[in-house]
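Note that one protein chain of the assembly has been removed; the remaining protein chains are unaltered in position.
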Amino acid sequence: MTVVTFGEILLRLASPGYTRLLQNSSFDATFCGGEANVAVSLAEFGVESKFVSRVPNGPIGQGAINSLRYFGVQTSEIVRGGDRLGLFYLEKGASQRPSKVIYDRAYSSFANSVLSDFDWKEIFKDAEWFHFTGISPALGVNINDICLEACKNAKELGITISCDLNYRSNLWSPSDAKKSMEKLMEYVDVCIANEEDAENVFGIKAADSDVNMGEINNSSYLEVAKELHDRFNFKYVAITLRTSITANDNNWAGMLFGSADQTSNFSNSYNVHIVDRVGAGDSFGAGLIYGFINDMPLQEIIDFAAASSCLKHSIEGDFNRVTVEEVRNLVNGNRTGRVSR
Amino acid sequence: MTVVTFGEILLRLASPGYTRLLQNSSFDATFCGGEANVAVSLAEFGVESKFVSRVPNGPIGQGAINSLRYFGVQTSEIVRGGDRLGLFYLEKGASQRPSKVIYDRAYSSFANSVLSDFDWKEIFKDAEWFHFTGISPALGVNINDICLEACKNAKELGITISCDLNYRSNLWSPSDAKKSMEKLMEYVDVCIANEEDAENVFGIKAADSDVNMGEINNSSYLEVAKELHDRFNFKYVAITLRTSITANDNNWAGMLFGSADQTSNFSNSYNVHIVDRVGAGDSFGAGLIYGFINDMPLQEIIDFAAASSCLKHSIEGDFNRVTVEEVRNLVNGNRTGRVSR
Amino acid sequence: MTVVTFGEILLRLASPGYTRLLQNSSFDATFCGGEANVAVSLAEFGVESKFVSRVPNGPIGQGAINSLRYFGVQTSEIVRGGDRLGLFYLEKGASQRPSKVIYDRAYSSFANSVLSDFDWKEIFKDAEWFHFTGISPALGVNINDICLEACKNAKELGITISCDLNYRSNLWSPSDAKKSMEKLMEYVDVCIANEEDAENVFGIKAADSDVNMGEINNSSYLEVAKELHDRFNFKYVAITLRTSITANDNNWAGMLFGSADQTSNFSNSYNVHIVDRVGAGDSFGAGLIYGFINDMPLQEIIDFAAASSCLKHSIEGDFNRVTVEEVRNLVNGNRTGRVSR
Amino acid sequence: MTVVTFGEILLRLASPGYTRLLQNSSFDATFCGGEANVAVSLAEFGVESKFVSRVPNGPIGQGAINSLRYFGVQTSEIVRGGDRLGLFYLEKGASQRPSKVIYDRAYSSFANSVLSDFDWKEIFKDAEWFHFTGISPALGVNINDICLEACKNAKELGITISCDLNYRSNLWSPSDAKKSMEKLMEYVDVCIANEEDAENVFGIKAADSDVNMGEINNSSYLEVAKELHDRFNFKYVAITLRTSITANDNNWAGMLFGSADQTSNFSNSYNVHIVDRVGAGDSFGAGLIYGFINDMPLQEIIDFAAASSCLKHSIEGDFNRVTVEEVRNLVNGNRTGRVSR
Amino acid sequence: MTVVTFGEILLRLASPGYTRLLQNSSFDATFCGGEANVAVSLAEFGVESKFVSRVPNGPIGQGAINSLRYFGVQTSEIVRGGDRLGLFYLEKGASQRPSKVIYDRAYSSFANSVLSDFDWKEIFKDAEWFHFTGISPALGVNINDICLEACKNAKELGITISCDLNYRSNLWSPSDAKKSMEKLMEYVDVCIANEEDAENVFGIKAADSDVNMGEINNSSYLEVAKELHDRFNFKYVAITLRTSITANDNNWAGMLFGSADQTSNFSNSYNVHIVDRVGAGDSFGAGLIYGFINDMPLQEIIDFAAASSCLKHSIEGDFNRVTVEEVRNLVNGNRTGRVSR
Partner (left out) sequence: MTVVTFGEILLRLASPGYTRLLQNSSFDATFCGGEANVAVSLAEFGVESKFVSRVPNGPIGQGAINSLRYFGVQTSEIVRGGDRLGLFYLEKGASQRPSKVIYDRAYSSFANSVLSDFDWKEIFKDAEWFHFTGISPALGVNINDICLEACKNAKELGITISCDLNYRSNLWSPSDAKKSMEKLMEYVDVCIANEEDAENVFGIKAADSDVNMGEINNSSYLEVAKELHDRFNFKYVAITLRTSITANDNNWAGMLFGSADQTSNFSNSYNVHIVDRVGAGDSFGAGLIYGFINDMPLQEIIDFAAASSCLKHSIEGDFNRVTVEEVRNLVNGNRTGRVSR
């Protein structure tokens, strides 16, 4: 039984260490993408993970595929064609200086995909779970339609569907997002969001919270989850709760709302010292999916998801290179980072 | 009196050393472009060099401008706007393995320029020379029209015009190139080409030469120059003569044909051991322009141009970081690379 | 209208990361200098910034000039001559281990400058502000005389003069500093100092503060400013207030005293996690000058200067690579370093 | 139909560039091994390639597996267990200084394998070819027995067997090699050797050749092949012919002897400028296997194998990262390394 | 008068920065080992420091010796022989992710040493102190016997003996450790331990402390020291007290118990921001030995040892590259890391 993830895989060009973009004459080059990050994290957990996308022919597209095969992700359903691999420039923030992301992903092989590129019946053979995010429909109406097509097929086949809202202000406006995402939400069983997404996409604001000022009121997020459920009838709503102190130090926790008993389960809160925070939300999603497909209780799921994404903050690159055993150790309380030898 | 160069400035993402693309997780990132290379080389020679282009707002475009200012190139006429900086991936060849260039330059700020972006009257104030290349018209009809507009203005103002044919098979077909370039050639005083361009663009083939097999018949290039002159009435035709042995070792020379006496001047031939050959043709062009604006005799011009571009093969990156004194030393016969201390 | 800065530009040889000097076999090599840092920061803010200095002929001196041109600093008044570029070795501290600076700047091209090297009438054409620091007179009586000459010319031309006391115990004694600086202070309009300078140079000690123990009493610095003003009749006195916790963590704030209303304006205090703190004081000076030449109110000036120098702590190298927009974002309260995408 | 390769995968710790071992404080770390190299090269050619081995649990063993998955090699039959991954230190030679290999591979997970670790019936399902080398039996009698077992199973299933003699003087003596290899040769269809192996293992010396002095008499190798065939009844014998000039420059060619018509086919000879020559022999083997399973004529096979291994000399690391298309281009005569753009 | 240290010197292969093992294709390679670290730190303090060990012939063993000579450690008594240098892989932890050490040290030249390899009478000529650790007897009964032989010889010659318990769970079980160490303790004058060793080796647990949860009750360690003294009649017992907050932040202090007055001296506690914590305990031991051989009072000794090992946390690599002057500066209260220039 496989988990199918659909989305764009991108080249990430990061200035080394804490240097500003182009301060030195090199970039750290890795592959990533909100959905590819989920696929890799699941593969690292030992899950049969299949990633579906479109990349150009030639060494850049092949490099993207190889970077997934490295972790054991199944890549046989990745289509080749189009002109270029989308990319973005990343500058890591420090102290009071925020991280910076500059997208250069328009006209990519993925963004130019068409409906006929993907045969969802074939793709979903043996699948038990389908995951996508709000980044994809933001890339254009063609991708939005492909997402809808995928959701319809998944629903027909009885496959559970999760979606991470992942609002990106550089890709679309809140009103465009709302219009597009509302239709997709009809098919979604598990809705994943960060502390800003619900407000940005659906206008559901957490009371007493000001994300830019580093103020998060956890209890108000229970209300956000309830309202999301009320509006779209999700089975589960999971929200990450990041309190930003500086670009180096954040607090991190997660919440999982179950529609069955209308209550929320909160994870521990971690004081994280950040190595690389990009992809943390995606690793949270992967942790959730791992918990669900292994039939964990809700509290155990949110603990696993929060711990796995806590660890992501200590990993270079977007991909969450941690094993189930490592996540379990943290859930079990070993959070002081002592050396084992 | 300034030399004005017009063209695209690109980000070059090169895999380090002799590694294949994406073999390791970093790229060497430098700025370049056939015309920018000429502008920088001239600035290194102490010439007032002004570069005209269009780059996006933000740190990537600014980095491109800064990389030119570093050498003292005048950048005040570079327009800002559009969506992205064009880029390409470069893999350096070795032995029997050829270098590889993968363009990702469509939809760039420069390629999307329009006629009204550039005020040529203003740009050409104080100018004595205008240089452009065949890469620009290959980027689209809008750029082709801008080139025409620039040429017309330059001609009116009595500015000498040089053009490097610079045929790029990844950008357009020979027939498209021919159609476009023929019109532009009407305005050109100094035509620069490599050992393949004349054939690719205008179908003028050098007899007894097979470039891919590493066979160059120098004398036949005299005929090529004559035919180019006969067809377009150029004042001067300069051709680089590269004999490829392997990706590491080439022979390199240059030829300059003068219409006045209908004869060709040949430079020495250099056995070059290649550090980085990209930009060698551009450094040849810069050497020529330097010679012309300093009123050197034709033999001295071709010697200077061939020596400066010979040295380029020993420099990392596209830009030819050599001084007039260094070129003169080589022209004067110090070609054995002894240490001076 | 340009801001003219005069001083030495140095080569900084820093051991990589947190390694000790010569622990590995490479140095990070960048250019810097208290006054060059100011010139670059102003250029990054879009100010017409002219740097005046003396560097040796050849690639090392040229490299220094190029590093300034990169940012758009005007370098046409930099004189060439002398034997060597001054340099220093830098080892970055961590935790309880302090940073270490080893000067090797004696006999430099700049330190051997003579009065006739600089034509201040020409240099100050179009200038509205002149900035220098206490490092220059510490390099020898010849430089001291050049500073005096520059100040006299500036005063005659009605140019505002700022001076950062910048006491360096490795260059001269407090008594020598006092003797020299007292004469120069007659010309200075804006006096800039850190939390130790006033005591070291003029014996004006802040009560209840022990800088080495990390104790700073802000209110006592108001008295320091007043006493500086009383003694030298400065129009403005600005002081940086650094509380050292460890080599990695400092608190940072600034104070600006105006003689008109005899009161001090304090900035926010920032808890900075240090990437590279060298040059922070210089970036504070540049922020002040930017505020003054843009006619900001005093509170806005000190907020801008403190924020811009807060950001400097997050930047590798001496130069403060931040834009006005980035400083404004921090002044406006975005201090939690969230990613924008 | 898959090609199965059996052998050890090792960690290669190479001093960077041309530095001597431990001259600087880092190693380039890649995975390799005579047989793994063949498996990767075949996967790069698009062949279904399955690698069989034994690696330790934990991140080092997993890293080895990941490095194979990256290229699409099937790793499901790699067994986990034992204490350590074998490794070797590599120092790249230059000019008259030879490369140096220091093995640290005793007691490895692979060397401690036992017969029951591998279920050859299962492994050979869908296989058409089995490849191993003389390195494996050199690691101990247990591995020798496993090789025998594999050969017997392959023979029973009608699978073609190739063996690269790959004599390693640091692992065993010629007499031990002879004793062990003679038994294994009974099962082998295609024997692969370099210019020294036949002499080292079976005492069959090429006349008029002195490998250490850089003298190779091609025609005498035809006799070597014949004698090998006469003694072991191989269907095909392939020999690589390396003429060493310096550590940087070698001549390289290959020969393929067919028992059917008792004649040898020689490839072109290439003057290679070496980037990394380790693994060249293995890439020759992979080229041969690719030719045989695609039913090429013998001349085409040896041309393909020689060209693919010629290209290997230009690739960093043991793995031959070249595509069929790239090999074909070289076979077709593009050997001058010109840039394509 | 020399200090003799006996133990294994190892190659440490660390993944760069905070990357996971094999995430990138290089290792930082340095030499280290609990006892070698002590020898180097003492040499940095200006002590005549002799290291005794066994390494293989060839460049890897020679590199280990060279790395000690670099600091002035006497290496004339290091024996050459055996097959390999022991090594380990190190992954530096961050935030909630712990550091990871993977040993590959079995069958090393040192582990295969025999009694006759070392002539202790000769080695101890001019010695005043002998130091070893619990790592050595954990490597096998042969090394255990060599330690015993060394202790007997040292005792006979009136040389003071110190031992760091250094329990390593990856090398032996608590019960094996107890059995072996109890015999060796008879000879030991100064026992050094970390906050876990006494419990792991001798079952002496500190009350109210949970090391994995980051809880340390200092006063209870006075009881641990007393009990150690009561059982083995040590003259002095020194214990390091590490409170782990995250992998980046620890509190660090030391305690020294003197049997003469049965009281404990505690050092300051330092909040350390970790650069590299491996070897901190060894640098504590070196600090102690330096204090003892310079006849410092006990409080001064523990202050010196705690400060020197506090600084170790800020140094890359195992070796504590700090001078006596730097340690004294910290002891004297300069702990805020201000730049001196």
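A, B, C, D and E are the chain letters, set down in written order, and residue numbers restart from 1 in every chain.
Just so we're on the same page, a contact is a pair of C-beta atoms (placed from the backbone, for glycine too) under 8 Å apart; a residue touches a chain by one contact, two chains touch by 3 or more.
Quick caveat: nothing in here was measured; it's all calculated off a predicted structure.
Enquirer: Out of C:1, C:29, C:114 or C:207, which residue would touch the omitted chain in the full complex?
Expert: Touching the chain that is not displayed is residue C:29.
Enquirer: Residues of chain C in contact with the chain that isn't shown?
Expert: 13, 16, 20-22, 25-30, 58-60, 63, 66, 83-84, 89, 91, 100, 102, 104, 106-107
Enquirer: What residue numbers in chain D mark contact with the hidden partner chain?
Expert: Against the left-out chain, chain D lists 17-20, 23, 88, 93-101, 103, 168-170, 211-214, 244-249, 277-278.
Enquirer: Spell out the interface residues on chain E facing the chain that's missing from view.
Expert: Within chain E, the residues that touch the unshown chain are 66-67, 69-72.
The rule is simple: only the chains that are shown with their structure count from here on.
Enquirer: Using the stated contact rule, I'd like to know whether B-D or A-D comes out ahead in C-beta pair count.
Expert: Taking the two pairs in turn, the one with more contacts turns out to be B-D.
Enquirer: Report the chain whose mean Cα position is at the greatest distance from that of chain E.
Expert: Max centre-to-centre separation from chain E belongs to B.
Enquirer: Which integer distance in Å separates the CA centroid of chain A from that of chain E?
Expert: Each chain's C-alpha centroid was found; their separation is 44 Å.
Enquirer: In chain A, which residues are in touch with two or more of the other chains?
Expert: Within chain A, the residues that touch at least two other chains are 20, 66, 100.
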